[in-house]
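With one protein chain held back, the other chains of the complex are shown just where they sit.
Entry: subunit A
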Amino acid sequence: MDALIAKADALGPRQKKRKIFHDSTADSVKKRTGVPKSLQDKDLALNVPSHKHIANKKLRTELVRNATQTARAKALLEDAEMMLAEDAGLMQAEGELERTWRVSQSEIKNGAGGDAARGRREWKLDGGPYRSRYTRNGRHLAIVGSMGHAATFDWLSGTLHAELQLQETCRDITFLHDHSHFAVAQKKYVFIYDRDGVELHCLKAHIEPTRLEFLPYHWLLASIRQGNAGYLKYQDTSTGQLLVEHRTKFGACSAMTQNLHNAVIHLGHQNGTVTLWTPNLPHPAVQLLAHLGPVASVSVDPSTGGRYMATAGRDGTVKVWDCRNWKGAVREWSARGGAAEVEWSQRGALAVASGGTVNVYTSPIIQQPMHGNTQPPLYLTHPIPHRPLTSVRFAPFQDVLTLGHAVGLSSILVPGAGEPNFDSTEADPFENRKARREKEVKALLDKIQPDMITLDPELIGSLAPEPKLSTTTTTIDGKPARGTETPFARLPRLERLRVQGKADESEVVDPDDTAPDGRKLTKEEKERKKMRGKGKSTKRYLRKQRKNVIDPRAVAIRAKMEKDREERKARAKEKAGGEPRKPSALDRFARG
């Protein structure tokens, strides 16, 4: 039988290494038929972990393949940028004496020419200070006056969808998922109208609303109530359910905005606090004393993934905050003319409308930390004689800023404010009816459940931390108590793998885990090495800086410390009488 098995090719011994088969014909042809070097995949220096510690070959191969693919996709993103067809707007000073903020709107309008000049408009309307809101694709505009005049229209083509005289106080307006529905915060309730202005719903749960926000990926309409209790209510517009109502207990609230990247609602309150809310927490996720008076306006920067927030207070100051670190504002300055309205554009330009002017500041400077109350360098300014300025909105995918004021609305051109390249799957200003309807269905299918809203949007799909709670009891010396030991068969799977030495602990990377020579430290060693008491300030600084941030200062300090250590080591070695130091020309100056 063994002889037979050995003879039959299929039953050949398994361990034998397979011979690599060379076909001379194929080899000769390969040179000519292969993909040319220039068209081959770039030799992407992929930093793929080798997963060497994983014994299972199949699993290892799959992990490596996945990691390679992810790294490759990331690297190829740069190539995809070539496909972006359109250029962002810009305004650049050419001479040394030129200043961009000196350029007036009429000059910009002349310089823009063509279709772009249509963005500069003035709408004279009766009925009090106006508020406005764009759809996500920037094509449609909804406006509402405080006396009850509401209208929605396609501002590019100039077609009016609906015009309503509601005959009562209206405080805010917002589009729902697209321009086919809009909600108006009226005197007593929130009303939802369709594109033609037909009243569809009266949301009686939302009483005396002051501000509205619509979270497009969760299909939630949030409103904040005027009175002292300040109820924040979430209504699911896909099911019609009132999802949750939070009693903020911070008094009346007239500033509300959403972070587009994590769907957290930011509220600015009467007592100067700014609070961050999610539907699944009964208390604010973050509470921050931002101003010494009521907060007038809040806005979150979409260009940095919601990392920066700007607030304006009745105390006349404007502050920019870093949402990762709430210890003090990044920048603050006082705006002239009292309470300001603030708004970030898609590419990170900050518009501040206060008194009788609107000022625009541009992106990297406005987010750089600065001490003192100096105003950041101005990019553009525009005076508006009609006080008060009640709303500031940038049009998505356009260089247009729309301001609401006492006698209507005016829109001005802000070159470089809008994102030039839109993505048709997300928001398309040129979509047709069929595409809009398709998108509505797709968006409903992809609706994210409201309980997934967290401060960190990357939480979903990341590795869950190991639960800290344990049911095992230990005696005083750390050994398991007698009789309470869990049998191996009843341990959870991860524990069992750990006991068998098969658990993969490579995911947890703690810099304290490894000794300087790369050896892994045991728990006891770590405990021994742990610094107690004498925390040097530089070390503490470095430790704090360690997470995810490459700070040039920290890098420099680290390099210096490393150099010092080397020198000390070398000196010690020399003292111990190791190899003699090389004679130097400077030795003649040495003492003793």
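Just so we're on the same page, a contact is a pair of C-beta atoms (placed from the backbone, for glycine too) under 8 Å apart; a residue touches a chain by one contact, two chains touch by 3 or more; residues count from 1.
Heads up, the rule we're going with is that contacts and distances are computed from a predicted model.
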Choices "Putative tRNA (cytidine(32)/guanosine(34)-2'-O)-methyltransferase", "DNA helicase rad5", "Exosome complex component RRP46" or "DDB1-and CUL4-associated factor 13" - which one is the UniProt name of the chain not shown: "DDB1-and CUL4-associated factor 13"
Residue among A:P302, A:G316 or A:G355 touching the omitted chain: A:P302
Contact set of subunit A toward the excluded chain (per top definition): 1, 4-5, 8, 10-11, 13-14, 77, 80-81, 83-94, 98, 100, 103, 107-108, 111-112, 114-117, 119, 217, 260-261, 263, 302-303, 305, 397-399, 413, 415-416, 418-426, 428-432, 435, 445-449, 452, 457-458, 460-461, 487-490
